[in-house]
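Excluded from the complex is one protein chain; the other protein chains are retained at their positions.
First chain written, first letter: the chains are A, B, C and D, and each begins at residue 1.
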Amino acid sequence: MDIMGILGVVLGFICIIVSIMLDGQIMSFVDMASIFIVFGGVICATIANYSFKQFRSLGKMFKIATSKEKIDYKKSIDTIVYLANIARKDGVLKLESEANSIDDKFLQKGIMLVVDGSDPELVKNILETELNFIEERHDRGQTMLYSMSAYAPAFGMAGTLIGLINMLKKLDDPSILGASMAVALVTTFYGVILANLVFTPTAGRLKEKTAHEIMYKEMLIEGILSIQAGENPRITEEKLKAFLPENQQNKMNAEKKGE
Amino acid sequence: MDIMGILGVVLGFICIIVSIMLDGQIMSFVDMASIFIVFGGVICATIANYSFKQFRSLGKMFKIATSKEKIDYKKSIDTIVYLANIARKDGVLKLESEANSIDDKFLQKGIMLVVDGSDPELVKNILETELNFIEERHDRGQTMLYSMSAYAPAFGMAGTLIGLINMLKKLDDPSILGASMAVALVTTFYGVILANLVFTPTAGRLKEKTAHEIMYKEMLIEGILSIQAGENPRITEEKLKAFLPENQQNKMNAEKKGE
Amino acid sequence: MDIMGILGVVLGFICIIVSIMLDGQIMSFVDMASIFIVFGGVICATIANYSFKQFRSLGKMFKIATSKEKIDYKKSIDTIVYLANIARKDGVLKLESEANSIDDKFLQKGIMLVVDGSDPELVKNILETELNFIEERHDRGQTMLYSMSAYAPAFGMAGTLIGLINMLKKLDDPSILGASMAVALVTTFYGVILANLVFTPTAGRLKEKTAHEIMYKEMLIEGILSIQAGENPRITEEKLKAFLPENQQNKMNAEKKGE
Amino acid sequence: MDIMGILGVVLGFICIIVSIMLDGQIMSFVDMASIFIVFGGVICATIANYSFKQFRSLGKMFKIATSKEKIDYKKSIDTIVYLANIARKDGVLKLESEANSIDDKFLQKGIMLVVDGSDPELVKNILETELNFIEERHDRGQTMLYSMSAYAPAFGMAGTLIGLINMLKKLDDPSILGASMAVALVTTFYGVILANLVFTPTAGRLKEKTAHEIMYKEMLIEGILSIQAGENPRITEEKLKAFLPENQQNKMNAEKKGE
Partner (left out) sequence: MDIMGILGVVLGFICIIVSIMLDGQIMSFVDMASIFIVFGGVICATIANYSFKQFRSLGKMFKIATSKEKIDYKKSIDTIVYLANIARKDGVLKLESEANSIDDKFLQKGIMLVVDGSDPELVKNILETELNFIEERHDRGQTMLYSMSAYAPAFGMAGTLIGLINMLKKLDDPSILGASMAVALVTTFYGVILANLVFTPTAGRLKEKTAHEIMYKEMLIEGILSIQAGENPRITEEKLKAFLPENQQNKMNAEKKGE
């Protein structure tokens, strides 16, 4: 679990609740009708915009956004260099027995394609097509969340307009004017908070994770193609290390020397 | 019929109607003059922006947006692999008799071009030009709907300004002030709802469907060109399967093994 | 004349006028000072942003936006195929006598370049450079109109601020408060209407027309280059027909068979 | 001096002043504190966003934006064709003596590189790098002005909020309520006017001028490379004329025939 991400949202809500309670009552901000119009509107518009199937994937997206990343560049580079050495010494066919013990499914698939003796162009083609689809699927998730963060304030405003119009229609009792207006404004408040503390940050986090995953998989493709091309494992390692930030490169080099 | 899409819009309107009736009367939100200015303005601006011909295609677009998708990757891959086998064994001319039984018009056209012995470059050129035009036509539909979703709040605001100015000009009777203002706000309400529950979601749904169709047709082009190039049907299949999401790839592989 | 485009704007204004008169007087919305600030501001900012020369081209742009399109794909394809046949049989020099009877100046120019025996690369270069400039000139027109549709609400707001500040400075007579505020809001109203019923739709229409013209001229270039390359006229025709939407392609094929 | 550009801004301010004086006093809109917060805020944010050095270039940018363009396509084409003729007859070395009398520094530099016998690739490389830097420097100027046109309304709003909060804190004397609110709104007014009558139009004008200059210099590069390649001067002329709008092309052709 990527606790900090969830903590961000939770602490954000605590901030808001504390702010409310400093000078008012939390119950002024809980209004079932307001929740109904804002959530209902956002959910319905999202289903209409995408599809029910994609809408259901929302749970999965929140899960991805809040899960811990399991990318280990160092380990993968070591694995690829190890495989490159085997391929160089004993031929790519020897990789078949190694492939089963590779944790990363994407790397495993790539190595199997190499073992199968597929054309290098085809291997690259297949792996990049797959990468594109992973990117596209994640993109869609982000796009849906960004749409929701645009729908939320819109339905918040719709709710406030409903409240205002209803209020203006029965102005005879001015004593409840303030309270009615307060209730009307609650939907706008919901819209702002939902958009800026839930939807936009989650979409942003998904975007970050996608970027990391894509970069990681690009490194794997580079490594697989380098193995297939029979390049010197030292060159392979150099190429892959260029994907690391400088401080991690230095760390890897230092460890190497220490060995 | 893509029921969920329509259901999204319908349930969205029900949400709004229920919200209104929780604390007011639905009739406060029905105002013929407001409907006239918002709908009239949006329709006129759209006709002026595009053309009457394109505006009339709106019905068709709503129909596309709410129709069920009929893309069957698995079946098309099987068909293409089947054709690839025939082409390999008996030559591309044999495909002529098969072409008539192909359901997909785009695939059929591509196969006919292959049968005609057209130059591979020309086949690719013609199919991709056609794909571009399909994309462009759909793009236009989306663009028009996005324009409408920008015009709607603008004419909503124009209507509210008309209401406010009329109201301010005859302030002598303060007792109707509230009611007049309520009426003025109704147009803004219409604009927000139209934009966020009708136009934007429909445009979004069209965009999704276009993306799916384009990806599907790209796979067909890949397959047609692979047949023409006389590639091994197994390679053709590998290439096409890369267009499927991973879980469907696994499913297809599993079925294959089960055979 | 592209009557529907103008009709869109005219009907839009009628909508607004009717809306006003349902509950108020049209004279409340006519205020010379408001017209002065909104139109004056928009015109001055546009001249400062672009140039007086370009600003004067506004009339021409409105004329283009409201003129009927004279693109006839079918006729042009027939002409090009006819020329391709001549070029194939009698050589490109024979095209010189035909060139004079070509209506389309762009096609004529291209054919003359072919007749002149210019290098294919140069012909392509010159025609594409010309196409780029046509596109760029039209782009500028659109951009100017989009700028105007951004300036209009801004000066509308500026006018309203002027009205409000003037009103607030002399609050001693509360009886005219409402009327003053109404006048102040008229400029905002002008800004919204100008942007959404005049500038944005006209810019959009220009964009549509440009897109059509560009696509049409791209087809002409494809045809000219195909003639110069001495390709089979049937291939030329196939290539050009790919620029048509499917239903028109079918129609042309049907007519052909009917011949 | 590009008088129309300045006139646009000047007339715009006159429009606004006349609008104010039709129904109020100009002094209600002059408030030193408001000028201080809006100008001060915009200037400080711009310095913080860019650098003091770039901020100081603002004067130069206004000068560029309001200076008359000195691009003379016809003359430059004539010069290049003249040089191409010399280079063809007497060799590129002969151009050295001509180079000194070329007005345009960019063209002169390019010709000198040709005379130096530099590699064509290097000449192209150097001239295009230089063009990129010219473009980039102008881009930066525009970007800074667009930033300022975003900061202006923001600090206008900040000023209004300061005014409102101060006013609300001392509500005891309702008689000055209107006047205080008027003063508060003046900053918003300043922000709107500055953004829409000064910063955005100036940025736009710079953008136009940059586009013209870039296109002109691209033509010069095309000409220089054509000279170096030893192409037929007639071809060079054809290539360069494609950079002109059609009516100017026709005019040049007509003059030619008239000679």
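The working rule: contacts are C-beta pairs under 8 Å (C-beta built on N, C-alpha and C of every residue); 3 or more make two chains touch, one makes a residue touch a chain.
This one's a predicted model, so the numbers in the text were calculated from it and none came from an experiment.
The chain not shown here is in contact, across the full complex, with A, D.
Here one chain is not drawn; of A:64, A:77, A:115 or A:197, the residue touching it is A:197.
In the complete assembly, the contact with the undisplayed chain comes from D:163, out of D:5, D:163 or D:178.
Of the listed residues A:50, A:155 or A:189, the one in contact with the hidden chain in the full complex is A:189. Against the chain not shown here, subunit D presents residues 33, 36-37, 40-41, 44-52, 54, 118, 122, 125-126, 129-130, 133, 137, 147, 151, 154-155, 157-159, 161-171. Summarising the interface, subunit A meets the missing chain with residues 2, 4-9, 11-12, 15-16, 18-20, 22-25, 28-29, 177-179, 181-182, 185-186, 188-189, 192-193, 195-197, 200-202, 204-205, 208, 235, 238-239, 242-243, 245-246.
Just so we're on the same page, only the chains that are shown with their structure count from here on.
If you average the CA atoms of subunit C and of subunit D, the two centres end up 25 Å from each other.
Within subunit A, not a single residue touches two or more of the remaining chains. If you sketch which chains touch which, the chains link end to end in a single open path, with no loop closing it.
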